[in-house]
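With one protein chain withheld, the remaining protein chains of the complex are depicted in position.
Per-chain residue numbering starts at 1, and chain names A, B and C are given in the order in which the chains are listed.
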Amino acid sequence: MTAQKAAPPTLPEKQVEGAPVVAPQREQTGIEREAERLTPVPYEPGTALYRQILPGILQVPADAMLALSRKSSLWPMTFGLACCAIEMIATFMSRHDLDRFGIVPWPSPRQSDVMIVSGTGTKKMAPAVKLLYEQMPNPKWVIAMGACATNGGPYTRYDRVVQGVDKIIPVDVYVPGCPPRPEALIDGMLALQHKIMEERNK
Amino acid sequence: MVLERDPALEVVDMPINMGPQHPSTHGVFRMVLVVNGEKIVDLVPHIGYMHRGGEKLMEAMDFRQGIGYCDRTEYLAQFSAELAYCLAVERLMDLQVPERAEYIRVILTEMNRLSSHFMFAGAFGVDAGVFATSFTYAFPQREFLQEVFEEVSGDRLMYAYFRVGGLAWEVPDNFVQRVHEVLVHSAQGLKDIDDLLTKNEIFMARCQNIGNFSADQAIAYGLSGPMLRASGVPWDLRKDEPYSVYDRFNFEIPVGNYGDVYDRYLVRMEEMRQSISIIEQALEQLPPDGPIVPEKMPRRLRTPPGEVYAKVEAPRGEWGVYLVSKGGDKPYRLKMRSPSFCNLSALRDMTIGQYLADAVMILGSMDIVLCDVDR
Amino acid sequence: MTFQALLDSYLAVFIAAIIGFFLVASALIAARVLAPFSKEKGKSISYECGMLPIGSTRASIPIRYYLFAILFLIFDVEAVFLFPWAVSFGHAGKAAFWEMVLFIGILGAGLGYAWKKGVLQWNK
Partner (left out) sequence: MTLPEGQEPDATSDPGATPEAAAPAPEVAAETPAKPAAERPVRPAKEAEPKEAPRVAPPAGSINETLAAAAPGVVFNAYMVPEMKGECVTVEVSRDDLTAVMTAARDDERLDLKYLRCLSGVDWQDEGLEVVYHLWSFTKKHSLQVKTRVTYDDANVPSIATIYPAADWHERETRDMFGINFEGHWNLVPLLLPEDMTDHFPLRKDNPLQEIEEWQGENLRDGAGEGDE
């Protein structure tokens, strides 16, 4: 008993020589329609204007100053999906304070720099994750928090789960754990800051 | 000559999308509010953004591995979910859980109820507009409770500490003294949140008399837990269908009478006080030593074929497990009756006719956990 | 007040305006120059909690919002008049005081009338 009972393909009545065999056009199943919703978002660094107008020698300090300012005020978008969201909130709160790194949780993607994907990326949520990622202004980074965001975690074998958020959006830092401890998330943030300083002159 | 009006000028109802990524939807819940001015005309809830097949995966796991999925499904009241799952399998296998294990289970489940209601108080304060103050009051208390959970089970959030038949390992020696310490903190934290929110003029004005649900409406919609008790139905599984050793403690069940958002908040606050008293009673009656796993534990957990419906009073309501087994060590079908799923199905009829700002309060008063809703 | 003194006092206002203008200009120019822009597919879609926007923004807004806006405007303008009065309240003398009381009284009567007519309630 096949699971997807697709409509039986209609047989062409008479075969005209030389006529291309038109594949019977059957109506797309749900899975196929969903396939193009799950196409990954290309990574576009974008080029800043000052790189064209400033002479090379002046770009180095400008990059350093910009990277320093960007890394010390990373604004993550509150994007709590599942259980990791509780640990993310615990990291923001007073005991494992993230404010001391200048990290302020921000509800809207328009003003945020980091998207912390904390939880399972399901296939129904994938279009929303992609759209939110695209709506963020450009020097933006993604932290895949927890096993679910890294490769589907304990739910990786279920067919409604995207096996890892990096299949739909480019991810910069993977934080292991299910859920990762607040210290692990802080370590992920520091790794991201280190990465921003490293990649400043690309 | 009939002057017909230009349809473009007609005041049409505007659909507002309160979508999956929203500060006050407590996770990935989307509802499309059709609004006429400030009044909500219609509400279409969309869930399923966190549907990750916990039930399907538990069918592929044997009874020891399935416990991890209970924590991840109900990640604010993990011990209640584990307790329901273990009760179901134990009743199917007719296992007798030793005394000491039962008491430790009750203590940990009630402490988990405290930490879950603290999370509710924090999130509800944010919905009411007290931006982060209630969170900063609630989360230190959760940290104290999570410290004890970590000492007992080794993890802050995903405990997987209960086992079919009892517990995984013995609790640390200073368990009783640590729990007493934490209870002092919790009582103080509860008093702080009480002073901050309960008698607050604006909070009362915002919470009272919205989202009213009468008793038989609540029963018809299958609500359970604080939502049901706030509507005036005195129904608490710990009292009316006692499981494990709950019949040995005396505690009252807070019951509201209007069924509005303020009653739900008060019921949960009162429940926290009752939980503290239950924990103290359980600590006194805790047998100092004794086995935590039945002696005659079969090496491989094989259940006889059959079906069982075990239910537990989780902080959000009745967390039930309908377990069908065809023999063997894997459940054939496992349905998790999650209270958030049933309570959320009543959101539409609770919110139609209210104002737009109150929709957030009603959703917050339901205290839903989205992974519990979508499983 | 010689013309020169008058000019000096307005000099301060002029300098403040220049500083304000440059502050705003530098913020905008800095964003334009320093930020790496990229034209992504979903960038221009209006943010609606991660979903594609539904409904049209051309829908006409019910008239009640207009009433709230007008009431706010009236009392906002009233507050503007109160500021200079509050500053020079000490040495302004009795007449200015009673004049302002009359002014607030008239607006208060207007608010009372609106309140009684139920404009502030939203009930449809």
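Following the convention adopted for this analysis, a contact is a pair of C-beta atoms (placed from the backbone, for glycine too) under 8 Å apart; a residue touches a chain by one contact, two chains touch by 3 or more.
Here the structure is a predicted model, which is why all the values come from computation and not from measurement.
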item: Chains in view that touch the one left out, judged over the entire complex; value: A, B
item: Residue among B:G37, B:P140, B:G320 or B:G364 touching the omitted chain; value: B:G320
item: Among B:R178, B:K239 or B:R302, the residue in touch with the chain that has been omitted; value: B:R302
item: On chain A, residues whose C-beta touches the chain left out of the figure; value: 1-6, 29-31, 33-34, 40, 43, 123-124, 151-152, 156-161, 163-164, 166-167, 170-171, 195, 198
item: Residues belonging to chain B that touch the chain removed from view; value: 47-48, 51, 53, 55-57, 60, 64-65, 91-96, 160, 163, 168-169, 216, 219-222, 233, 235, 240, 291-293, 295-300, 302-309, 311, 318, 320, 322, 324, 326-328, 332-333, 335, 337, 341-342, 344-346, 349, 374
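One rule holds for everything that comes next: only the chains that are shown with their structure count from here on.
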item: Gap in Å, rounded to a whole number, between the CA centres of chain C and chain B; value: 45
item: Junction residues of chain A - those touching two or more other chains; value: 109, 128, 132
item: For chain C, residues contacting two or more additional chains; value: 49-51
item: Partner chain A, residues of chain C touching it in the complex; value: 32-38, 40-43, 45, 47, 49-52
item: Complex contact set, residues of chain B against chain A; value: 19-23, 27-28, 48-54, 56-57, 60, 68-69, 71-72, 75-76, 119, 135-136, 139-140, 142-143, 146, 156-158, 370-371
item: Of all residues in chain A, those that touch chain B in their complex; value: 77-83, 85-87, 89-90, 93-95, 107, 109, 119-120, 122, 124-125, 128, 132, 148, 154-155, 157-161, 178-179, 181
